[in-house]
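With one protein chain withheld, the remaining protein chains of the complex are depicted in position.
Let's turn to chain A:
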Amino acid sequence: MTTDTLENTEHHEEHHAQPSGIKRWLYTTNHKDIGTLYLWFSFIMLLVGGGLAMIIRAELFQPGLQIVEPDFFNQLTTTHGLIMVFGAIMPAFTGFANWMIPMMIGAPDMALPRMNNWSFWILPFAFSILIGSFFMESGAPNFGWTFYAPLSTTYSNGSTAFFVFAVHIMGISSIMGAINVIVTIMNMRAPGMTYMKMPLFVWTFFITAYLLIAVMPVLAGVVTMVLTDTYFGTSFFNAAGGGDPVMFQHIFWFFGHPEVYIMILPAFGIVSTIIPAFARKKLFGYSSMVYATASIALLSFIVWAHHMFTTGMPLFGELFFMYCTMLIAVPTGVKVFNWVATMWRGSMSFEIPMLFSIAFVILFTIGGFSGLMLALTPVDFQYHDTYFVVAHFHYVLVTGSLFSIFAGTYYWLPKWTGHMYNQTLAQWHFWCSIISVNLLFFPMHFLGLAGMPRRIPDYALQFADFNKWVSIGGFAFGLSQLLFLAVVIKCIRSGEKAADKPWDGAEGLEWTVASPAPYHTFSTPPAIKDE
């Protein structure tokens, strides 16, 4: 879709008295400000969660216990997981949604700007509670981010209440964010912007938002049950009172599996935006991409028990969940072939966003394949709870979701800041990241296949060499992200003035407004031309 007007770029600042300083950010209802807040918050959480991972890797650098006690190690793995899932990846995508969706559909702002403000500003409280529990007598949650009962109930170290209330707040924030996105997309598209003309990032986040409102309440329910089991004597998961601890896993993974697609579908949207821009071709199959996204979202509701093959399910259950899980490879394959076919015979150029997107396609596919291996019930009995699982979900979440966030940031940063970033430094960030991330996660496959269990602070001697390499990769990957911080800060402060459309192959309404994007855009809706 294109627009034939540039009149949307006029400034409206004079209409409102802008509060300055901290109040501007506290009181803001502007989608761009809130998007910026989300993105900075998620980056800080990435560094916090990454810092915890650095301690984990330092402990695992050699066999034996050197740095931390096993109980503290468990607190590290638990909070690392929680912070990365709920603090880094999800808010980053919500940040993109806030910044880009109104600009992509030609809306002046999100539909519910005040709720938008609230859904961001409760997040710091949630994470203060979670991280603050490190400094309490009982310590932080130590039962794994999956908080399986009875670890989180009967055997809890006393941190369960803080954990539960933190998750409640995160859940409320995500649900409000999702409602806002859905209302915005349904009610505020510019005239002529039909559903099947929406940019793919809008589509993927639209579907993600539906997943969020469907499963975040289930998470809220299950943490509430954990809370009452721990403190109020109920027996949802306590066999002595007629409950069943395995039921916890069923309810948790009913939330947990759609959750993993919540963290990857927006990544598909970002990559589907960037690859056509730098291959200078239309996306190979727009509608197949939309339908593939919707099928993945629907299938995600009937595959949860593939996380639980070793709980003693009947054969029929194992077969059902195995086949349903493998079925997801079909729409995912549609997407991967779509990206490859878009690049095929395109006039490709390799700017930083494209580099990250190509890395995404290759490395996410590796993560997808190891997921397919894990889906096979018989072999899952061997892989279950080993480093193979850790390798799998880090390939899809780090080289998948996180790389798409980098790609998206490098793609839209000129629009956000009005400056081009330092290409050399960004190249360094990319190449350091891509080498170190593979050194970090690839040997984990072999560790897992050789039988190294996850969530263990010590290991057998034969795993020592691989773990040393993994730790070195980890430290290098962690440090590389400081380059990213440097690129972004330099880009905000100075840099070559960015054109309104700095990428010649880019498409979409966001490139029709000035760079940096004015505080208010599309106060009058743009006209969408039929093509």
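Definition applied: a residue touches a chain if its C-beta (ideal position, glycine included) is under 8 Å from a C-beta of that chain, and two chains touch if they have at least 3 such contacts; residues count from 1.
In this text, contacts and distances are computed from a predicted model.
UniProt records the chain missing from this view under the protein name "Cytochrome c oxidase assembly protein CtaG", selected from "Multiple sugar transport system permease protein", "Chemotaxis protein CheA", "Putative nitrate ABC transporter, ATP-binding protein" or "Cytochrome c oxidase assembly protein CtaG". Interface note: of A:G21, A:P314 or A:P378, the residue touching the hidden chain in the full complex is A:P314. When the missing chain is restored to the complex, the residue among A:M104, A:L130, A:V222 or A:V260 that touches it is A:V222. Residue A:F254 is the one among A:F147, A:F163, A:F205 or A:F254 that touches the chain missing from this view.
Considering the full assembly, A:V246 is the residue among A:V246, A:M373, A:L439 or A:I456 that touches the omitted chain.
Within chain A, the residues in touch with the undisplayed chain are 111-112, 154, 175, 179, 182-183, 186-194, 213-222, 225, 233, 236, 239-241, 244, 246-247, 250-251, 254-255, 312-314, 317.
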